[in-house]
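All protein chains of the complex are present and in place, except for one that has been dropped.
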Amino acid sequence: MCLGIPGRIVAIEDPEIGLATADVGGVRRKVSIQLLQEEPGGGPGIDDWVLIHVGFALAQIDEQEAAETFRRLEAIGDPYREELDELASSDIE
Amino acid sequence: MRFVDEYRSPDIARGLAAEIAELAGDGHHKIMEICGGHTHAIYRHGIPDYLPDNVELVHGPGCPVCVVPAGRIDDAIAIAFEPGVILTTFGDLMRVPGGQGSFLDANSRGADIRMVYSPLDALKVARRNPDRRVVFAAIGFETTAPATAATVLRAAAEGIDNFSVLSNHVLVGPAIQAILDAPGQDLDGFLGPGHVSTVIGASAYEFVARDHGKPLVVSGFEPLDVLQAIAWLLRQRQEGRAEVTNQYTRVVPWEGNRAALRAIDATMEPRATFEWRGLGEIPWSALALREEYAAFDAERHFTLPGRRVADHRACQCAEVLTGRLKPWQCAVFGTVCTPENPIGTCMVSSEGACAAYYHYGRLQLGRDAHAAPVPSP
Partner (left out) sequence: MTQQPEGAETDAKTEAGGETEAEALARVARHRERRPRVRDEHVTLAHGAGGSATADLVEDLFLRSLANPALEAREDQALIDVDPGRLAFTTDSFVVSPLEFPGGSIGDLAINGTVNDLAVSGARPAYLSAGFILEEGFAIARLRRIVDDLAAAAAAAGVQVVTGDTKVVGRGKGDGCYINTAGIGVLERPVELGARFARPGDAVLVSGPIGDHGITILLARGDLELEADLESDTAPLHRLVDGLLEACSGVRCLRDATRGGVATVLNEVAEAAGVGIALEETALPIRAEVNGACEVLGLDPLYVACEGRMVIVVDAAEADTALAALRALPEGEQAARIGSVVAESPGMVSLRTQLGGTRVVDTMAGDPLPRIC
């Protein structure tokens, strides 16, 4: 549950034990990426986005899925925006 | 902020609200959001403003702070008063009242209880204070258990001998089971917790659809995630389906995080039974450290008073936690029981249903002051 926020890996401090530094909107914190390492030295790298909870990266953010999710959401917004535009531009006499 | 702001767009919210209204039709839909994080997000962003009256959101027990029994708080405080102990914990727990006050109260009586952001920081405190015994009071579902587990493994690898964990980790599956089994339960569907699912996987909820015929959509925490998940639930209802689907695909895998599950399994095992504040004893619903890691188990190092502290007689948290009562329907809500003086668990943590509603959701009044975001039909 609970507070997990997206952060961008900006440095790998120790690939063996999975220590990295992540940036969340300008704030930096050391986080452990060991739960995303199938083998030591693996896991997310610089500029990858991860979901951080209590100092641990629990998942890597799949940017393609994110884009897909957002595309679907945007599509829902479009008809509504179009309707608003049409409403604004139409003239009932 | 990336991956955050785009999921807060009002235009898209209006589009989703229209879709939800259409899918909701004339029926009545009672949906439970299991996770306290969702309760908080729903109120923080004002999501109820985008829902029609016949879609009712009911708050679930997924608040790991709220469900820590008062007696376990007392146990932690007893440990804190043992000679040389530094007790570390998350900020969430500092104000939770036990039978004899909170951690903050204990500090005012001379205990050394410190807030940390991560169990790794608690381990750092242990390294820096080799002459003190550092105990980490751990809470959380399977979201947080891997962090505790990984920290215990690190402590073992480094041979640290002054660090131990008091585990109040609980499991989300048994909590959902308890909801489904509660008498008079009449829920139509569930918003599945997002972040715990990164660990246990969306597949963990299959039993909800398969054995109980209720749809469950795993949902992200941004408001558009929640609205989209609600829309998907309503669509399932409309089409007579009951499935587990995943809205939060950018983060939640179907099978979960193997490394995280391995870490939990290596260091912890389920307890035969555990008391949940407000819900009573639930079998196989919590985690304790394994024998192999006894050196890091505070329950083996310290003698805990282990008293069961009964809830206040007027407390109706059990009904609120299982969705049978809304916060404002509780007889003592906002009068005897307030965030400053919480009687029961739902008011205790800021994501508890009653606390969230009290802080953010006394909305009807607030709503009048702003133009409605969704033009009335």
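Should a chain be cited, it is by its letter among A and B, assigned in written order, with residues numbered from 1 in that chain.
Criterion: a contact is a pair of C-beta atoms (placed from the backbone, for glycine too) under 8 Å apart; a residue touches a chain by one contact, two chains touch by 3 or more.
For clarity, every value in this text was computed on a predicted model and none was experimentally measured.
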Contacting the left-out chain in the complete assembly, out of B:45, B:133, B:250 or B:324: B:45
Of B:20, B:34, B:65 or B:330, the one touching the omitted chain in the full complex: B:65
Missing-chain contacts mapped onto subunit B: 1, 4-5, 8-10, 13-14, 36-37, 40, 43-50, 63-65, 90-92, 94-95, 114-118, 121, 124, 140, 144, 223-224, 339-340, 349-351, 358-363, 365-370, 373
Residues of subunit A in contact with the chain not shown: 1-3, 5, 24-30, 52-55
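The definition used in the following text is that only the chains that are shown with their structure count from here on.
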Geometric centre distance via CA averages, subunit B-subunit A, whole Å: 22
Residue numbers on subunit A that touch subunit B, as the complex places them: 1-6, 8, 17, 24-25, 29, 32, 34-38, 49, 51, 53-56, 58-59, 61-63, 65-66, 68-70, 72-74, 76-81
Of subunit B, residues touching subunit A in the complex: 1-4, 6-7, 9, 11-12, 14-16, 18-19, 35-37, 62-64, 90, 117-121, 140-141, 143-144, 146-147, 150, 154, 172, 193-196, 198-199, 221, 224, 228, 247, 249-253, 257-260, 263, 351
